[in-house]
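Worksheet: the structure to be examined is printed underneath.
Excluded from the complex is one protein chain; the other protein chains are retained at their positions.
When the chains are written out, they are named A, B and C in that same order, and each has its own residue count from 1.
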Amino acid sequence: MKQVYFDHAATTPVDPRVFAEMKPYLTEKLGNPSSIYAYGREARKAIDDAREIIANCIGATAQEIVFTSGGTESDNLAIKGVALALKDKGRHIITSAIEHHAVLDSVKFLEKHGFKVTYLPVDSEGMVDVKDLENAITDETILITIMHANNEIGTIQPIKEIGEIAKKHNIVFHSDAVQTVGVLPIDVNELNVDLLTFSAHKLYGPKGVGALYVRKGVRLGTLIHGGGQERKRRAGTENVAGIVGFAKAVELAVAEQKEVNQKVQELRERLFKGLESIPHIRFNGSRTHRLPNNVNVCFEFIEGESLLLNLDMNGIAASSGSACTSGSLDPSHVLLAIGLSHEIAHGSLRLTLGKENTAEEVDYVVEKLEEIVQRLRDMSPLYNG
Amino acid sequence: MKQVYFDHAATTPVDPRVFAEMKPYLTEKLGNPSSIYAYGREARKAIDDAREIIANCIGATAQEIVFTSGGTESDNLAIKGVALALKDKGRHIITSAIEHHAVLDSVKFLEKHGFKVTYLPVDSEGMVDVKDLENAITDETILITIMHANNEIGTIQPIKEIGEIAKKHNIVFHSDAVQTVGVLPIDVNELNVDLLTFSAHKLYGPKGVGALYVRKGVRLGTLIHGGGQERKRRAGTENVAGIVGFAKAVELAVAEQKEVNQKVQELRERLFKGLESIPHIRFNGSRTHRLPNNVNVCFEFIEGESLLLNLDMNGIAASSGSACTSGSLDPSHVLLAIGLSHEIAHGSLRLTLGKENTAEEVDYVVEKLEEIVQRLRDMSPLYNG
Amino acid sequence: MYSEKVMDHFQRPRNVGEIPDASGIGEVGNARCGDIMKLWIKVEDNVIVDIKFKTFGCGAAIATSSMITELVMGKTIEEAEKITDKAVAEALDGLPPVKMHCSNLAADALQKAIADYKSKKSDIS
Partner (left out) sequence: MYSEKVMDHFQRPRNVGEIPDASGIGEVGNARCGDIMKLWIKVEDNVIVDIKFKTFGCGAAIATSSMITELVMGKTIEEAEKITDKAVAEALDGLPPVKMHCSNLAADALQKAIADYKSKKSDIS
C-alpha cells in the first residue's frame, strides 16, 4: 500500500545524512565525554562541535546551549529552573492557554506548589494579545513562557514583541520553539528570548535529544543533578550520538530552510485548495501568521479518531485534536481555546507536511479524504445529506 | 597504536547486535509512539516489547518499568519523586557516603529544601553496615537509597538485607544498580527493592537511555511533566531507538552473563596478579563482595591524572579518582570514605574490564603500567628509590 | 491498539442506516463528548427482525454499534434486553481500557430502543 506521512509536527523521519553522522558514535566511537583519554576526548569534541554548530544556527554562543533529552525536558528545565532560581523574587508566571502540555503541566505543577499562573486567552486564530500580556504583568511576575508556533494549528506568535515587553519589565522570557527551529529563521537576540526550547526529532533528527538555549546571565535551577555535565546545568552521561545527529539536523534544516519551505508551502496551498471542495469544513489557525507546513481543518458531523483510522487504512498518517485519540474526554485544549465548540473540535484533522512529500501525495490524500469524510458522514446521525 | 579499553565502568561499546536492532528506528521506522497510525503503532509496539524484555530480565512486570534518559535521571526521579510524594509523611532520607553523584547531589538538593539526610559511613572495603543503617531510621525516614555496587571500587552492598530492613520499617528502598544490571543476577523481589536505577550505556547499549523500576504501589512524584508518556510518570517523546537498543543490550547481558563474567573475572585475576609485582601499591574495595570486572589500585608517590595521560599515550583507556581528572581539588569521595588519605587517593587507578578484552591486553597493560609507574616515581619528589 | 475484530467492524460496519418505519428508536451520547449513537429496531412477533444504526464517534464507538446490531439481529426482546456492554466488548475481543466508555453507549442505545418499542406498543394496546 501507498504510505503517505503527513504528520511531521508529531515527528519527522531521520535524514539519512543525520544518521550517517550518528552511526560512528553507535559503533566504533565509544568514549564517554567525561573521560580524558583519546576515546573520551573524541566524544567531548563531538559534543563541543555540535554545541557550536547549534549555537551558530540560532545566533547564540556555545556556552548558552544546554543539551537535554528532548523538548519536554527543556520546557521543564526552563520553567522549573526559573521558578527555583527566582522564587524569592516572585511567584507569578504568565503563559498562554494553547501551550504544549510540557509547558502547561510544568506550570500546573508549580501552581500546586504556591505559584500563581496567568493563562492568556488567544483569539480565534490562536494569537496571543500583546496588550493582554503586558496587563497581566505584576511585581511578582518572574517568567513569561509563550510558544513560538503552535504545534496543532500552526499559529506563529509575536515573540519579538513579547520579548520586548519582557525585557522592559525585566522578566525572564522563555519560548517553546520546538515547531519553529529549523523551519523559521531564528536569532535569539532578535527574538528577545532568554530561554528557547527545541527538539531534534521535529527537524529530521533523532528522538530523545533536545536543547535549551539559556541566555548568559539568566539564573536557572537544576532539574537533573549529578555529574558535572553541561557545565553542571544538566547531569547525566551525554547522548553523544543523539547530540551529533541533532547538530547535523539543525545545520541541514537551516541551510535548506528556504528551498524546503518554498516546496512545503506550495504543497500546503495545494492541500488547502483540494480540501476546500469538501463542504462543511472549517480551517483553523491564522492564514498569514502560520507555519509553512501546517493544515488544520475540522469536518463537521464526524469524529477525528475514526477519520484517522480510515486514513491509516489508506496508508495515510495524520493527527487529530479529537478527545478519543488521547483517551481523554475533552478534545484539544488548543481548539477549545480558539473558540471551537466541543462538537466541531472532535472532528479536527491536522496534516503537517515535510520535505519528502510530493504533489501526488497531496492529491492522493485529498481524494481519499473526500471519500472517507463522505462515508463517515453517511453513517453519522448528525448529518442530513 | 594498540588500543586497549579498560574503562567499562565509565561506558561500554555498543554491541553490534544492539546497533542492528536500533538501526531501523533511526532510518525507515519513523513513527512517534503516541500516534495511532501504523508507523506510530509500530513504534509503540517496539517500546512495549522492550519494556517486557527488560521487566523479565529483572523479575519485574512491564508496568513497573519507566524509561528515562539515563541512570542520572533515574536516580533523580527515584529520590525526588519519593520526596515529592511522601514529604508530608516525613523528610528524612538515608544514603551512603559512597553513592554516585546523581544520588548524592539529588539528596543534597533536598537537604537545601528542608530534608534531613543521613550519609552512612562505609568500612575500609566500602561496605555499609546494616546495623548502622537500621539505627539511622527514624519516624521521619521516607527513603533509603543505597547503591548495589560501587562504580569506583566495585564493592557490592548487602542490598537484600537492607531491603528487608526497609520493608520491616515500611520505608521505600531505592538502589542504584547502574553497575550491576546485566552483570549480576537481579531479581527485584529477591533483592527487596522498591526502586531500581539502571542505564543502557553501561551494558553495551547506547548512551542517553535508562530506566527506573518502580514497584507497583510505590507513590512517586513526577520530575518531567507533559504528555502522557510512560503512563504519565515521565513525559517526552520516547527515544525509541535507544529504548529498543537498551532492551537488546539487557537481554544479551543477562543471557551471556555467566560466560562473560567467567571470562572477565579470569582476566581480572590475571590483572591483579600482574599488578602485585609493582611495589608500594594498595588495592581498594572488597576482594570478595566485588564486581567481576573491577580493579581499583593506588600507586604511592604518583598522581592519577599523569598516570592516565601516560596510559593514554600507550593507547590504554582507564580512569582515576584523582582530583585533577575532575578539575576539583579533592580526590574521589569514595576513596576518602574508605579511609584513604588524600595523598594516596590522588594516585588511584580504576581498570574495568569488558567482554571484548583479552589476556594479551591485560599483559600489555601490566607491562606498560610497570614502566609508567617507575617513570613517574622517578620524577616524584616523594619517592626515594 | 484495537483488536482485529474491532477493526473489521470499523472497516466494514454492519447494518448502517435508518429504518423508516422502526418499531423503536434509541439515541444516546451527545456531540459534546464526541459520541452519539442512534439505533433503529424493527420488531415482529417479539423478535428483532431488523436493526440499523448511525454513529458519530471514534473507532470503538462505530465498531460497538456494528457489533451490537449483529448480536441483536433475530433475538427476542427478552434476549436482547440481556445484552450488556461487557458482552459487546467481549464479542469484539476486548477494547482498550480508555475506550470502555464507548462500549457502554451501544448497550445503552439498544436498551433505549427497546424501551421506546415497549412504550409505543403499550400506547397502541
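As a working rule, a residue touches a chain if its C-beta (ideal position, glycine included) is under 8 Å from a C-beta of that chain, and two chains touch if they have at least 3 such contacts.
From a predicted model like this one, the values you see are computed outputs, not experimental measurements.
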| item | value |
| --- | --- |
| Hidden-chain contact residue, picked from the options B:Ile94, B:Leu110, B:Ala323 or B:Ile338 | B:Ala323 |
| Listed residues B:Thr118, B:Asn150, B:Ser175 or B:Ser306, member touching the removed chain | B:Ser306 |
| Where the unshown chain meets chain B, residue by residue | 301-306, 309, 313, 322-325, 327, 329, 331, 341-343, 346, 378-382 |
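To be clear about the criterion, only the chains that are shown with their structure count from here on.
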| item | value |
| --- | --- |
| Chain A and chain B: spacing of chain centres that average the CA atoms, whole Å | 34 |
| Mean-CA-position distance for chain C and chain B (Å) | 56 |
| Centre-to-centre distance between chain C and chain A (centres being mean Cα positions), rounded to whole Å | 41 |
| Two or more partner chains touched - positions in chain B | 36 |
